[in-house]
Every structure is written in C-alpha cells, then in structure tokens.
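Up next, chain A:
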Amino acid sequence: ATIALASAAAADTVRIGITQNNVGIDSYQTTYERAFIEAAEANPDVEVIVLDAGGDVARQISQMQDLIQQRVDAIIIWPTDGQALVPAVRNAHREGIPVVVTNSNIADAGMDFIAAFSGPNNIQQGIYSAEMMCDALGGEGQIVQITGMPGYTTAIERQKGFDDRLAELCPGVTQLDIQPGDWNRERAQRTMETFLTRFDQIDGVYAGDDNMGVGALNAAIAAGRAEGMVFIGATNFAVGYDAMARGEYWGSVYQSPVDDARAALQTALDVLAGEDVPKLNYFDTPKITQENMDQFDRPVF
Partner candidate 1 sequence: MSRLNDISVLRWLMRNPIWGFVLLIFVFFSLSADNFFDYRNFQNILVQTSTIGIIALGMTLVMINGNIDLSVGATLALAAAFAVDVQSWAAFATWGNWQILPAVCIALLVGILMGAINGFIVWKTGVDAFIVTLGAMLGIRGLVFVYTGESSFFATNFAYSDFSALSLGPLPVLAVIFLLCVMVVHWLLSRTVHGRNTYAVGGNREAAVNAGIRVGPHMILNFMIIGFLAALSGVLLSTQMGAATPNLGRDYELWVITAVVLGGTKLTGGKGDIIGTFGGVLAIGIMRNGMNLMQVPAFYVLVIIGAILIAVLFLDKRFNTSNDGGLRL
Partner candidate 2 sequence: MSSTQEAALRLQGIVKTFPGVRALDGVDFEVMPGEVHALLGENGAGKSTLMKVLAGMYQPDEGQIIIAGQPVRMTTPIEAKAQGVVLIHQELSLVPEMSAAENIYLGELPVKSFGRVDWKTLEERSNAILKRLKCSFRAEMTVARLSIANQQMVEIARALTVEARVVIFDEPTASLTDAEKVVLFDIINDLKARGVGIIYISHRMDEIFTLSDRITVLRDGAYRGTLITADTTEDDVTRLMIGRSLDLSRDEEPPSFGKTMLEVRNLTCPGLFEDVSFTVRTGEVVGFYGLVGAGRTEIAETLFGLRKAASGEILVDGEAVDIVSPRAAIAMGISLVPENRKEQGLVLQMNCRDNMTLPQIQDLTAGPFVSHGAELAIFDQYRDRLAIKTPSWRQSAGVLSGGNQQKIVIGKWLSMQPRVLIVDEPTRGIDVGSKSEIHQLLRELAAQGYAVIVISSEMPEVLRVSDRIVAMYHGRIMREFEIADVTEDTLVQAISGIKSEKTP
C-alpha cells in the first residue's frame, strides 16, 4: 500500500476504481452507483473509474485486471461472488493496490488480501427478518419464503440468517417451502400464486427483498387471502414502504444505498490516508415496521 500512497501523494488526487455487481438489475444498485458518483464528485481530490460486471464473475475478474492495469490507487469491489473473486483480489493485493469490498463480503479465504469491508450484514438482515416474523406470528404459524436469484451471495446469506435464526428462536413456526423469486416482482407473484394454491393456510411470507415481497402481497390480495397474512421483506424499497404505510406489509430491513455508497468511498479514502481502518465496517440496517416507520424517510428507490 505504501507504493500506491506515494504515487497518490505525488499526483495530489487519488484515483479509485470501482467494479459493481450488476447495475440496472434493481434500483438499489443504480441508486448506489449514482450516490457513489455524487460523493466522488463532491470531493475534488478524488477521481473515480466506475465499472459494472453485469452479474458475470468472469467479466468482473477482467475488470479487476483492467483496473490493476490502469494502476489505480485503490479498488472498490462489489463482488458478484464471494468465493470466485478471491484470486483477483489477491492479485491486486500483490500489486500493492488496496482493495475495499463493498456491500457483500468476500469469502473468508480472501480476508487477508483486502484492506477493509464496508457494507450491510446480510446474515444479520436475515436474522432481523426472522425476529420480526417470530414477533408478528407470536411464535406460531406456517410460512413460506421467496428468495432472490439462486446462487448469488446476497440471496444465500439472507436465507441462511433467516433460516438459522427462525429455527432457533421460533420452533413453533414452520417453513412450508422455499422457492426463488429471482429478485423479480412478477416472478415472485407467480411463485406466491402457486403457494396459495398449494397451501390452504399461510400465515407469513418472507421475501429476500421488498420488490418480491410486494409481488407476493399482490398475489395474496388478488386471491383474497392477504388479510392477516404477515409480509416481511428486506432492503426496504419505496413500494414496500408505501405498502407498510397502508398497513398491508408488516416490516422490512432498512438499508440505504446512499449510505452504502458513501461508506464504501469513505473507507477507501481512509485506507489511502493510512488511517487504521477496522477490517469489517458494517453500517447499520435497522428493522423497519409499521410501528416505527415514521422515523425513516421514504426510500428514494
């Protein structure tokens, strides 16, 4: 890191490259990108290179190579896959370029090669959702779960946090089935419709994000079975917030892409400034429910 620092000092401005997971797939990522660029523009000493991997691991690896090739001062990466990016991160480390991981973490094997992680704790979010679910159902009931795109880290971690915590905290709540909704509202709506046909009694639905949660809610309303059903999501989207305001949606986890982006940039700058940055910088993602929602701004995405 010392080499990078020296050159940074010489150039006076720092160049930071970021490779994101899949901008455009949902508005969280888009808002993140915009917030990141805004934050960088606000700081005259920072020049950023913004790349998007389009969800493809291999493309992200080549973007890492391209960034190393350009000798940026630091790299921020939103890994498409926690495992698969370890060697790429290791390469950057070897070249003396500090890497900050943002939003979803790199696998344990890569922890030695990163300067820091900054982002939400997806496992913790799953745990929060499980706790809310348990609360809402009073410890008894049958629920279904709709997960994100199969095989991607965020989806896996949220599911893991939720499943483990629910089993531990609320043995009285049974999960009838788990099916993917691919982060897609229409897909989640279809999945929920089939659940409704299949199960006569559904007390609660946990969805990997609010987009899918609202899809499930739509299906239940259309089937006339939404009354009394508990919907809990994650990554509070504006649609989820509104549904909560209407009293149709129980709760979610509040996560601001703006905070996420700013935290990532700040962490990278701190690292470059040689400050002593802790390895894991989780920013807070509180529970948001119908009760406490007035303490939060309506999400901008």
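Keep in mind how these were chosen: all candidates are chains of the complex that A comes from, given by their letters.
Note that contacts are C-beta pairs under 8 Å (C-beta built on N, C-alpha and C of every residue); 3 or more make two chains touch, one makes a residue touch a chain; residues count from 1.
Note that the structure is predicted; figures quoted are calculated from it, not measured.
Student: Which numbered chain among 1 or 2 touches chain A in this complex, counting any copy?
Tutor: 1
Student: Given the complex with candidate 1, which residues does chain A contribute to the contact?
Tutor: 23-24, 49-52, 54-59, 61-63, 65-66, 69-71, 81-88, 90-91, 107, 109, 149-153, 156
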